[in-house]
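I have a structure here, written as structure tokens, and I will follow up with some questions on it.
For this view, one protein chain was removed and the others were kept in their places.
Labels run A and B following the written order; every chain starts at residue 1.
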């Protein structure tokens, strides 16, 4: 604890429920965390566990059902439209799908300049053009692509456009929602290098959402593991990989396909049971139906997220000293 | 040479071009591969390598205005698919014997139709005998559960599902007719590892039960290691290395491109600051380099590589097209 940490984002008890025909769908349920400036929080978890919703709710692209989100001390949840638009200049998002996240009717330059235009940030055309050129340079897009249209470009280049667009407003904080999942390994490595360089140069703070655990380990300082809308474990990246505590985290780590033949013929590890239902979940540990260590104590009461070692939080009765 | 009895699919010297405006995109340039019943072949390569085009050519779903199969044969269960009339293709082969799991789940699903109805529709379309509505309903429920989605969610529209769930619905649609060959175009790219493991295990199980063969298109070398019997590495429309998983992963006689692919992966064992992607990009398919197509990016490029296209060097079932290993003689001269 030598340098002084300054929290840039504080999320308290954030909730997002969707109303559906079958009942309330708890997409994000009571998630809290803090990110210090210049750090990267990795968020991993099963498909549908609410990672994207978490990202979108923090940006208020969907209205939270409850909770608080402070960006540099300002509460985003209670802001009105105007304040929100101003605050959004500081936080941006890189989206999951490089195909659907950029408007096919706009050229590369138009896409990157759109944030500047709608916020009326640059006075002259020249200023906008300069800025677009600089952004393209930063993310490694050749200047000749300025007037190309997205359909002429491959996924890697499209994702670079998405990154350039997010950077155009010079944000401090970026939510990367699976920015490399749709890209192949070599391009993925190029994009990750860009993101890491940017972080270095500009002191950016990231939330890095992914389901690729090898990527998340590489890029994150801390990792939060989500299960059915809740954060079940949070620790520094090294600690999580060396000392996973929550049974779900353990299963997750065991399921990583490794690019060598050591695990071949060992049947892929499958967590038994069905993916739980996020609609009107009963109180209790949501992993219980699939957990090998579940006891009757696990049902009926929510295990709290508790700090069990320095900076290592886990929400499991096994490790909470309650069992 | 093979007892053609258990040979399911044999693609030979497939060449596909796209005529785009006044240009010709050389997307697939002489791909040969074969697949036995129940076998899984991994088709690996960077974006733009021509993996999807190869798959589409097999299923004959290439855009008919722009794409053209210039050369080659695709033999499936003894028939040359390139000569089968379209209505036979539609009612008996495509979706029924050969199913495809499309790369992009959103464009494969109808945004204004409930997902359950979409599965039911696939079922009705391909079933010769009439199924009662209850039977269909039952099978829809079963299929959804097979891919790990609660059956109540069949009333949802695609936009109400997460990205991974949509992909699983697409997989469910492909599986519902119990095909003999599945072409899975990056089926688990949008899924997290646990669901991925589950889906792969499920595909595996189905394969064992029904003897389903699979072409698994992916760029995840981890999945390939787990799932596949054989691997074909594609680059710029060509297969540059093919062999059994053991041969490819042994690192012996490895193509420099394959080496690059392995090198781009973040290593879970040790923490590095930077990753080492293959420099540069896939060449422009309208203007491919002469000689070895990988030469502009290859760290071990030699003079000969810029002029002469390497042929296969063969060692057992392992074939590599690279001058480092002799580079064979002519190309594609089987036997």
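As a convention for this text, contacts are C-beta pairs under 8 Å (C-beta built on N, C-alpha and C of every residue); 3 or more make two chains touch, one makes a residue touch a chain.
Here, contacts and distances are computed from a predicted model.
Going by its UniProt record, the hidden chain of the complex is named "Peptide/nickel transport system permease protein" among "Peptide/nickel transport system permease protein", "Nitric oxide reductase subunit B", "Pyruvate dehydrogenase E1 component subunit alpha" or "Biotin synthase". Shown chains touched by the hidden chain across the complete assembly: A, B. Only one of A:101, A:188 or A:230 touches the chain withheld from this view, namely A:101.
Here one chain is not drawn; of A:22, A:146, A:202 or A:297, the residue touching it is A:146.
Note that of A:85, A:134 or A:301, the residue touching the chain absent from this view is A:85. Across B:148, B:285 or B:310, the single residue that touches the chain missing here is B:285. For chain A, the list of residues touching the undisplayed chain reads 56, 59, 61, 85, 88-89, 92-93, 95-97, 100-105, 107, 114-115, 118-119, 144-149, 151-154, 157, 162, 165-166, 168-169. Where chain B meets the chain that is not shown, the touching residues are 18-21, 25, 48, 63, 65-66, 111-112, 158-159, 281-287.
Note that in this section only the chains that are shown with their structure count from here on.
Chain B has its Cα centroid 29 Å from the Cα centroid of chain A.
In the complex of the two chains, the chain B residues touching chain A come out as 45-48, 104, 106, 145, 148-150, 152, 155-156, 160-165, 189-198, 200-201, 204, 219-226, 245-246, 249, 260-262, 264-268, 271-278, 281-282. For chain A in complex with chain B, the touching residues are 20-22, 44-48, 52, 96-97, 99-100, 154-156, 181-190, 192-193, 196, 211-215, 217-218, 238, 241, 251-252, 255-261, 263-264, 267-271, 274-275, 277.
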